[in-house]
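Of the protein chains in this complex, one is absent; all others appear in place.
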Amino acid sequence: MLKIAKNRLNELFAAIAEKQTLYIPVDREDGAAEYRKWENGCEMSGALNTVRSAKDFFFPQTENLVDFKMEGKNIEVIDIRKESEDFVIFGVKACDARSFTILDKVFLVDPVDSYYKTRRDHGTVVTMACTRPSETCFCGVFGIDATAPEGDAACFSDGENIFFKANTEKGQAFIDSISSMLEEGDTAKLDEVQAKTKSILEKLPLANLSTDSFGGARLKEHFNSDKWGELSEACLGCGTCTFVCPTCQCYDIKDFNTGHGIKRFRCWDSCMYSDFTKMAHGNPRLTQLERFRQRFMHKLVYFPANNEGEFGCVGCGRCLSKCPISMNIVKVMKALEVK
Amino acid sequence: MDKNLKEQILRASGVNVLKCMRCGKCSGTCPSYDEMEYHPHQFVYMVEKGDIEKLMNSASLYKCLTCFACVERCPRNVEPAKVVEAVRLAAIRQQGNNHLTPAMIPDMIDEDIPQQALVTAFRKYTK
Amino acid sequence: MQEAMIKRAKELLADGTVNRVIGWKKGEFFYDITPAVFETAEEIDADFVFDDFTSANVSKYLVKESKKEGKILAFLKPCDTYSFNQLIKEHRVVRENVYIIGVPGGPKLDIEKIKAKGITGVLGVKNENFTLKIDTLYGEETMPFYEAICGKCADCKSKKHVIYDELIGEDGDVLDSNRFDMVEKLENMTAQERFEFWREQLSKCIRCNACRNVCPACTCEKCVFDNPNSGVENKAASDSFEENMFHIIRAFHVAGRCTDCGECSRVCPQNIPLHLLNRKFIKDINALYGEYQAGADTTSRAPLNTYDTEDCEPSIVHERGVE
Amino acid sequence: MQVNNNFEPVIVAFCCNWCSYAGADLSGTNRLNYPTNVKIIRVPCSCRVNPMFILRAFQKGADGVIICGCHPGDCHYTSGNYFTRRRITLLYSMLDFLGIERNRTRLEWVSAAEGAKFAATMQQFTEDVRKLGPNRRLEDLRCRKQ
Partner (left out) sequence: MQRIGVFVCHCGTNIAATVDVKAVAEALGHEPGVVISQDYQYMCSESGQNLVKDAIKEHNLTGIVICSCSPRMHENTFRKAAASVGLNPYLVEIANIREQCSWIHKEIATATEKAIILGKAAVAKVHLNAPLTAGESPVVKRALVIGGGIAGIQTALDIAEAGFDVDIVEKEPTIGGKMAQIDKTFPTLDCAACILTPKMVECSQNEKIHIHSFSEVSDVKGFVGNFTVTIKKKARFVDETKCTGCGLCTEKCPMKKVPNEFNMGLDNRTAIYIPFAQAVPKVATIDPNHCMMLKTGKCGVCSKVCSVGAIDYKQQDQFIEEKYGAIVVATGFNPIKLDKYDEFAYNQCADVVTSLELERLMNAAGPNGGTLLRPSDKTHPHKIVFVQCVGSRCDDSKGKPYCSKICCMYTAKHAMLIREKYPDTEVYVFYIDVRTPGKNFDEFYRRAVEQYNVHYIKGMVGKVTPKSDGKIDVQASDLLSNEQLHIDADLVVLAAAIEPDKTARPLATMLTTQMDTNDFFTEAHPKLRPVESATAGIFLSGACQGPKDIPETVAQGSAAAAKAIGLLCKNSITCNPCVAHSDELMCNGCSSCEKVCPYGAITYIDKEFRMPDRTTAIRRVASVNPAVCQGCGACTVACPSGAMDLNGFSNSQIMAEVDAICK
C-alpha cells in the first residue's frame, strides 16, 4: 500500500492545498475539534471527531439560493451560483463518510438538488480509519466498519505512517495526484493496529445495540408507543442533536431583505423546533412529543421504509455527548426495543 | 479698539461681561467708589465696548481694594473685581517696569503687615 | 445523599404530600443523566440518581409541572433555588404546587472537561482524594478533580438555598466568588481584542438554541427569534451579524433577571462562554445601580424595571475602561 | 486603516416626539444646519426604542445610531427616559464589551427648546462617526452597498 510518514503530513497537505482547497479537522482552544481550511501551521486533530459533522461541506447550515432585485416595480431574478471550486476534505471518519451516502439518497434522487450536487461533484472525501473509538460510538450497529471507512479515498494510520487506498475513481485520481510524495509501505504494523481497534470495537458498550426492532415495517407499533411521553418529557426543544447530526437534512427556505434586494436562502431546520413544517393551515406537530417522535421515527422507521432498509443514523455518537439533557437515539432505541 | 487686549482681559478674568444687566449694584456697593474715576460698572461696560486704554491709564485701577463686595453682590455673577484685576495686570505688564522693586520692600515692613501681603504685592506689582 | 433523597421522596409520595418528584434519571453511562419526573417509588428506586454529574437545573421544568394537578417535589440545588425564586417573581410557577427540598450543590463534574483532556472511551470515574481515576476502554487514566468540574460550579456564587420547604444536608452561604474576573479581563482588553475574542467565540455558534431553551429566565411563550412577526426571527445565522444579534438580545432580555445559574454555557455544544455576556450585564448593574442578585428574593424590582433619578448617564460607557 | 475621504456615514436618530423631535424642528425653524447624513425617526418617547431597533439599524447599513430624549425629569410620560437611560447604558456597555466602537452609539437629552444643541449634537456625532469609518464590526455583509 502507498504510504507517507506521519511526520511528512504537513508537506502532503501543502501539496494538496496548492491545487485545491483542503479542509482538515483541527483542535480548537476549547479542546473540541472542527474542520478548518488548511493553512500553513495547521495540525491535524487527533480527536475522535469534530463537533459539527462533515455534512457542512455539501449541505452548509445556510446557503444562498437566488437573489431578487427590485427596480421600481419590476423584479429581476439572479442566479447567484458560481462555478464551485474543487476541494478535499481530509480525515473524515467512517460514520461521517457513510452520512454522505444517506444525504445522497435525499439530495441526489429526482429532483436532484443541484446546489448539493455541485458541491458533491467538486469535493473529494478522504477518510481516516478510527483507532480509538469512544464509548459513545455505535457505527457498527449500522454496519459501518470504523477501520475501513468509505469515501473517495481512505487512509489508515499505524502510528507512524499513513496508508492510502482508493475507493472510487475520484479517490484514485486524488492518490495519483499526490503519488510523487507517497511510497510503498509495509502494512504489518497497520494490520496489528487494525486488529487491536477491531477488538475494541467489539467491546464497546453500545456494540450490542440492535436495529432489529426498527425499520419500515414497525411504523404503527412505534408511532403509537406509550414510551414517547416519558422519552420526550425533558426535551428542551433545542436543535443541538439535529445540528450536530451528520444525517439530518431538513431545511427551511427564507427570504432576507438586504435593503437593495432579496436574498433567498435555505438554512437547516430542526424537527425539534415549534415551527417545523409549519404550513398555512398551521402546524402538524403541535407538541414537543410529536416533534421528538418525528426525529426518531424518521431515522429509525420512515427513512429505512423509503430507502431499502437504510437507517438514518450512522452511530457517530455526537447527539449522545451533546444533548443538554442527555436524551438520545440510543436511549430511544433501547426504550422501544421489541423484546 | 484693541480686540486682542479685550480678549486678553476676558481670558485673564474669566468674566463674561455680556452677562451684565447694567443694574449698577457693583457701584452701589463699592467702598472705593468716590475715589474712582471709573466705577466698577463702568469697568465692565468699557471692557465690553473694548474701551480699555482709558481704564489702563486711569488711577482708578489702583483704587480698587479687591474687596470683592461687587463680586459678592452682583446679581448676575459678573464679578467686576476680576475685570478690574485683569485690567490692572494688563496695565502692569504693558508698562514694562516694576511698580515694586526688592529695594523698596524693607521700608514697607512693619509689625502688622502680613508676610503673605508682601509676597502677593510683589507678585502682583512686578513683571 | 442520594439515599437520603430517595428515602424522603418516597415518604412524601407515600403520605400524599406530593404526587410526583422531579429529579435526575440514570442514563446509559455514568454521566448522561436526564432530568425526569418520577411518579412511583419503584421508578425512583430504579432510576433516581444524585451524584457528581447531576448538574442540570430542573427549575425551568417547574413552569409546566407546577401547573399540573397536585403537588410536585423538586430537589433544588442552591443555584437552582435562585432560578426558582426568579420564576416566582415573574409569576411563571405556582409556588403552592411545589414542595422544595434544598439539596447541596456542586462542584459537579463535566464529562466534556474529561474528554477535552483526550481521554476517550470513558467507562467510569472515581474520585480518590481529589484525583479522578477514570476507567476507559484503553486502561485507567487519572486527572485532578478540580480540572474536571463544571464551569458553572467553578465560579459558584452561593451555596445558600434562597427558598425551600426543607433541607437535606447543611445550608451554605453566599460566596465571594471571582466570577467577574474573566469579564474584567475582557474589559481591560482593547476594543479590537474584545471584538476578535467575541468574533471567534460567536462564530462557533450553530444556533441550536440550547442556551436559550435551557435558560430558566427564557420562558417566553414564543421567543422573538422564533416569531416571524417580530422582525428579528431567524433560524440560523446567515451572517456574523445575526450571531451577534441573537446573543446580544438573548443576554439583554435576561439582563436583571439572569441569576447566573450557568446553564447556558454548560449546554453549549460549541463551548461558547455565553455566561460572560450575562455576567457583563450583572457586573454593570452591580456597579452602576447597586448590588443586585436576581432570584435572591421574590419581591424586589428588577434593575431594568426601575430607575433612580440620579442614575449615571450612558456616557459612562464611553469614559471608562479601554476603547 | 484605510481612510475613505468620501465616506458619508448613515446615521439614524431616534427622537422622542415631545422633546428632541421638537428640538429638531426648532433647529429647522432657526435654520441651524446639521449634516444630511442624519435621518430622524419619530418615536413617542425615547423609552420606545428597543435595542433591536438599534441593532437592526446597524445590520441594514447604519454607521451610527443616536437616541435623543427629554432631559431626565422632563419626560412627557414622567419616567420613560429614566428607563431609557438604564436600558441604553447597559446596551451600549454590552456593545462596547463586544468590541463595537463606542462612538457609533450615543444617547443625548435634547429638549424642545434646544434647537441649537440638537444641531450641534448631530454635527458632532456625524463627525465622530465619520472618523470611525464605515461600520464593519456590526454590519451584515449581505446588506453592504455594492
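By written order: A, B, C and D. Residues from 1 in each chain.
One rule holds for everything that comes next: a residue touches a chain if its C-beta (ideal position, glycine included) is under 8 Å from a C-beta of that chain, and two chains touch if they have at least 3 such contacts.
All figures in this text were calculated on a predicted structure; none of them were measured in a lab.
Trainee: Going by the contact rule already stated, which one of D:Y21, D:W109 or D:F125 would touch the omitted chain in the full complex?
Mentor: Residue touching the chain left out of view: D:Y21.
Trainee: Write down which of C:K7, C:K67 or C:K126 is the residue touching the left-out chain.
Mentor: Missing-chain contact among the listed residues: C:K67.
Trainee: Which is it among C:E90, C:E147, C:D297 or C:D311 that touches the chain not included here?
Mentor: Residue touching the absent chain, from the options given: C:E90.
Trainee: Kindly note down the residues of chain D that lie in touch with the hidden chain.
Mentor: Interface residues of chain D facing the absent chain: 10, 12, 17-18, 21-22, 24-29, 31-34, 36, 39-45, 47-53, 56-57, 59-62, 74-80, 83, 87, 119, 143.
Trainee: Across the whole complex, list the residues on chain A that are touched by the chain not included here.
Mentor: 70, 72-73, 257, 259-260, 274, 283, 286-287
Trainee: Which positions on chain B touch the chain that was left off?
Mentor: That gives, for chain B, the contact residues 19, 21-30, 33-34, 39, 41-42, 69, 72-77.
In the analysis below, only the chains that are shown with their structure count from here on.
Trainee: Looking only at C-beta pairs in contact, point me to the busier pair out of C-D and A-D.
Mentor: When the contacts at C-D and A-D are counted, C-D has more.
Trainee: In angstrom, rounded to a whole number, how far apart do the mean CA points of chain C and chain D lie?
Mentor: About 36 Å, centre to centre.
Trainee: Let me have the rounded angstrom distance from the C-alpha centre of chain A over to the C-alpha centre of chain D, please.
Mentor: Here chain A and chain D have centroids separated by 46 Å.
Trainee: Taking each chain's centre as the mean position of its Cα atoms, how many Å separate chain A from chain C?
Mentor: 30
Trainee: Could you tell me which residues belong to chain D and also touch two or more other chains?
Mentor: Residues 140, 142.
Trainee: Among the residues of chain A, pick out those that touch two or more other chains and give their numbers.
Mentor: Each of 256, 263 in chain A touches at least two other chains.
Trainee: How about chain A: which of its residues touch chain C in the complex?
Mentor: Contact set of chain A toward chain C: 28, 30-32, 34, 46-48, 51-52, 61-62, 64, 132-136, 200, 203-206, 230, 233-234, 236-240, 242-244, 252, 254, 256, 263, 265, 267-270, 273-275, 320-322, 324-328, 330-331, 334.
Trainee: Using the touch definition from the top, list the residues of chain A that touch chain D in their complex.
Mentor: For chain A paired with chain D, touching residues are 256, 258-260, 263.
Trainee: Under the stated contact criterion, what part of chain C meets chain D in this complex?
Mentor: 183, 186-187, 191-199, 224, 231-232, 238-242, 244-245, 248-249, 251-252, 255, 277, 280-281, 284-285, 288-289, 303-305, 307-309, 311-318, 321, 323
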